[in-house]
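Heads up, one of the protein chains got dropped from this complex, but the rest are sitting where they should.
When the chains are written out, they are named A, B and C in that same order, and each has its own residue count from 1.
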Amino acid sequence: MTDATAPAPPARALSLARIEGALPWIALGLVGLLLPLLDDSYIGVIAQRAYIYWILSAGLNLVVGYAGQIAIGWVSMLTLGAYTTAALTAGTATPAWHPYLALVAGGAVGALAGVVVGLPALRLRTFYFAMTTLGFATIVTQVALAWKDVTGGGVGTPGPVFPWPFDPGWGFYYFCFILAALATWMTANLAASRFGRALVAIRDAEVAAEASGVAKPRLLIAVFLFAGALGGVAGGLFASLQSYITPDAFTFEMSVLFFIAILIGGRGSILGPALGTIVLTVLPEFAAPLVQWSTFLYAALLLLIVLIIPGGIADLLDYKNRRPLERHREIVPQPELLARVLDRRTGGEVLSLSDVELSFGGVRAIAGLDLEIRPGEVHGLIGPNGSGKTTTLNVISGYYAPEAGQVRLGDAVLPPRAPHLRADYRIARTFQTPRLIGGASVLDNVMIGGTIDGEGSFAESLLTLPRHRRDEKRLREAAMLALAVVGLDQLAAVRADRLQHSELRFMEIARALMLRPACLMLDEPAAGLSADEIRRLGALIVAISREGTAVLLVEHHADLIFDICDRVTVLNLGKVLAAGTPAEIRSHREVVSAYLGA
Amino acid sequence: MFASIVSYGLAVGAVYALIGITYNVMFSASRVFSFTAGMLGMLGGVLGALFIGKLGLPAIVGLVLVLACGAVLGLVTELVTVRPVLKSIEQHLYVLSTLAFALMVQQFVAVEWGTEAQPFPRLIAIGPGWLDQQFWLPMLACAVTIVGLELLYRKTLIGRAFLAIAEDSYAARALGLPETQLRMASFALAGVIGTLAGFTGAEMLLAFFGNQSILNFYGFVPVALGGMGSNRGAVVGGLALGLFQQAANFLVGGIFAAVAVFAVFIIVLLLRPEGLAGGSAARRV
Amino acid sequence: MPISAPEPLLEITGLSSGYGKIGVLRGIDLRVGAGEAVALLGPNGAGKTTLLRAVSGLLPRTGAIRFAGKDMAGASPRETVQAGLVHVVEGHRVFTQLSVFDNLLLAGYGMKRDERATQVEEALAFFPEIAEKRQDRAGTLSGGQQQMLAVAQGLVRRPRLLMLDEPSAGLSPVLVDRVLAAVARLREGGTAVLLVEQLIEKALAVADRVYALARGSVVLEARTDEPDLPNRLEHAYFGQDVRAPLSS
Partner (left out) sequence: MSITRRKVLAGSAVGAASLASGLAAPAIAANEPIKIGYLPALTGPSSSTGIGINRGTVLAVDEINAAGGIDGRKIELIVRDTQSDPTKAVNAVAELTQRQKVAIIFGPLNSGEALAATPLIARDKVPMLHPCWVDELIDVKKYPMAFRIAPTNTQVGGGANYYVVDVLKLKKVAVISDTTGYGTASVNTYVPMLKAKGAEVVYTNHVDAANPDLKPELLRMQSAGAQAIMPWSVNAGFLSRILNTRGAMGWDVPVVGQTTLGSGQTKALLDKPENWNKVYSNNFRQVCFAGGKLPARAEEFVDRLKKAKVEMGDTLLWWIALGWDGAKMMGETLKAAGPKADDIVAHWNKTKDWPGVYGTVTWTPEQHNGFPDTEVVMCEVNSLKDGAFNLAPGYAV
């Protein structure tokens, strides 16, 4: 047993992991810095092209790899950035700009286009969204063709030439190298921040992200903005590398290339897609005779990746997570640490439902329900299937808006149909089937719970400014503490999808504790647990409630309910059949018969 | 001018409708939206030109061979790109596997058949102007397909099995319906319809490897607007799109026509993501 | 009441199953004799539906299942149905877009045409109420009628064992009796039945034997005519240390 106070991971272990992670980047950086020594500008051109494609792919990686949005036609950002920078520098439509300023403008136009393309992602299904991004790419190319006086139409327009210190040749090479390094650094920072974790949560466990207070629209728009900006800047550099751009330089094959590079690299990693981009840029140069078949080979590679190693290179390199975990692991919660986790600042308010009514297509799921969950109490909610237990939970969580009646915390009415706002009211919940981010570590999964407590903004996380680092430190410590409370701190660094089912249940409780909940709702937490795991779960739930949290426990296991609940409400056909102490309910005639179907 | 807008619009609209139906036939049996619909359309034209134009086979033999290739490709699509990823359907891996497979076929055609748009041999030389074969052939193919599907669904048991799987695949499996064979059959049927669309439309669209991405997008628009899985929506949507595109093409010129179509597509989808007709029969949850 | 033959029609030993990581059933042993009616009782979430799904091949499973002398390892739902073990799923999920008659034809998918026609008529004979509505769309039927149609679908292949998952759910009492009456008639006709049911009295009235499931394992097995059965069921559900108020 570790000592009473849960140890924050020793500084040495954490920094060792960070160095170990940075090793490949240091190697790549060295190669990039020393490449000009070869004095072979052919390799220089190929490397510049790889950097430029990576700047775009680093941004796209956040959209495709992290947020899981299938944005295929991303060459449109490159086109827009290239033409904006080229047109502004050449001064075809406006007085000539300074190239560096024009590049910034290219990035801004890219950012704007990123949001325009990104908006449909909020409403459209995956396939629809993939189609719209493809359609957008063809439109951008055709507008470039048609808008002759600005883009030079089919004739094209000369690319910008950047003056000292990044003048053409090795100067421009270092410009691309530095921007590529910057893009890598920023995307890595974002990925390791609470925004990055929230992105992956939206991809793999959207409902849990929502319950933890992640507002999907705002976050996705910010990511599309940033990815579009990187695409625009890459476009400006591309125009300079090409020295002269015509619409047919921006082919559909490039969209496919960017997309495949990220998938080959592996979703949810930075190093994998970077290697993928380098490989796919360099490959056609060495396979000269095959050049005609390059797109065919890319497509074949994509098919292989999708069918055989969906995890891509990152999965292959992830040897850490293949080391076997010891078989018989014990979950040993430490309820005594709860005081530090919940640090009672918020006063205990009562969560109350008054005369709530809800029906689905004529069937009354909840028919005039009154319920009160008092702080410091465990309130059990039982009833046969279809009695409205889970529907009640979902009404409190804000998934359904009741036709009548209200849900209030204290005297504040909870806004209906706004699940992501529940976190602000300190209302947390777990789910019938645990929602996890399989690819992320247990610690990261739990840190998702504390997303709304961070003060640093998106931009601060990009640049790891002090507020970001303070947030990360606080979130990491709070998560380790929460894991210690539920007894999973030994598994903090393990990938979540390697955990057993019961451990996932406790992990979800730890994530809920990150909100320092005033009210905690548990949806059949005992399902699939062994007898003594249920006993430990019961003790933990009681301890949480004694800290002043109002706990609502929806459960089938009658013995757990009667064991730990202070009050029990029995629902049947959407109405309260009986309510009282466990002993009263236990001997209530109708309850037993309704419950047993006697 | 007006006559050629209507005749050309309805003809190309019929091809888009058939591609839309191809999407639906595959979708209703597997819940998978496959990028291969446009590929089948393109191949209908290219293979037709190859068999009849280059190899000089008689038109009927050519047509049968093309449809047979379509069926085989449909089966390959199901086996290689759909079945392996069905288990993790929520990850939408099928979008990537079907896109990759379609791209491979397109590039193969680009290298072997050439990147130039080759003419499609004239099959039945009657009627100048709007009576020309390139106009009524696709419309005939579309009508035949609709009637054929109606008969299939209403009269044959396999047709009714398709409807059953489309409505509730869990109940169909429990009842003992052979889900895998039915899915393969529907992909083969989609292969036939897709290549028929390409074959009959190739007089207008020519045998061109680039038709794949054009048909993928313009075949998808009627399905998205008409609601997934509804063939009626696909036909109405396809014909309307054909007319709108040709009108824009004449009035505004080619480039802005594409921009106009895309703009309408995006706006309608953002307002009603499940499409104008409210989507296919709501699945029992 | 036929004493169970030397080798039971259906024998399940050490059956485990669940949904992905969530293990629901933990080593179930159960057997059903030829022509025997067995009721499967237990509170919500005990694993009754999961058990039927595992037996019919709709869910992956570990453990051994023998049916009519054959080992059913790895049998798909279709192979299970063809072997004569039919599972009528919960929630009367009939195909509302198709006619009653079509629903029944699909149940006989793959049989010879004439055989299928006669057996469809046989199944319809069990439920005259829906026989007249054979050309109507199944969507136009009431909940009870749809449940009858679902059971009729199960009968088309003249199964040796019919598994019914809560046929009474969502039905009015009158309809429940009518459906369970059909189950009784089935039993007389020699078809074995495994009935999952919430309503204990109704289930006990129809069944020869009863199993009670709780928290994924069998907590009680008994013949329905044994004394003091409701009381022992109560104990089984709520674990040992509770007073039994039900003892009237």
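Quick notes on this one:
The rule is simple: a contact is a pair of C-beta atoms (placed from the backbone, for glycine too) under 8 Å apart; a residue touches a chain by one contact, two chains touch by 3 or more.
It should be emphasised that the depicted structure is a prediction, and the values quoted were computed from it without experimental measurement.
Taking every chain of the complex into account, the absent chain touches A, B.
Across A:99, A:156, A:312 or A:398, the residue that sits in touch with the chain not pictured is A:156.
When the full complex is taken into account, the listed residue touching the unshown chain is A:249, out of A:58, A:131, A:176 or A:249. In the complete complex, the residue from A:121, A:192 or A:241 that touches the missing chain is A:241. By the touch definition given at the top, subunit A reaches the unshown chain through residues 27-28, 30-31, 34-47, 49-50, 142, 145, 148, 153-156, 158, 168-170, 241-249, 251, 254, 278, 282, 285-286, 288, 291-292.
Listed by residue number, the positions of subunit B touching the unshown chain are 1, 4, 8, 111, 115-119, 204-206, 208, 210, 249-250, 253-255.
Note that in this section only the chains that are shown with their structure count from here on.
Chains that touch both subunit A and subunit B are the following: C.
When every pair of chains is scored by its C-beta contact pairs, the maximum goes to A-B.
Taking the mean of the C-alpha atoms as each chain's centre, subunit A and subunit C sit 43 Å apart.
Under the contact definition stated at the top, not a single residue of subunit C touches 2 or more other chains. The set of subunit A residues that touch two or more partner chains is empty.
Taken together, the subunit A residues at the contact with subunit C in this complex read 384-386, 433, 500-501, 504, 524, 527-528, 556-559, 562, 586-587, 589, 592-593, 595-598.
Of all the residues in subunit B, the ones that touch subunit C in their complex are 157, 160-161, 163-164, 167-168, 170-178, 281, 284.
In the complex of the two chains, the subunit A residues touching subunit B come out as 70, 72, 119-120, 123-128, 130-132, 134-136, 138-139, 142-143, 145-146, 252, 256, 263, 292-293, 295-296, 298-300, 302-303, 306-307, 310.
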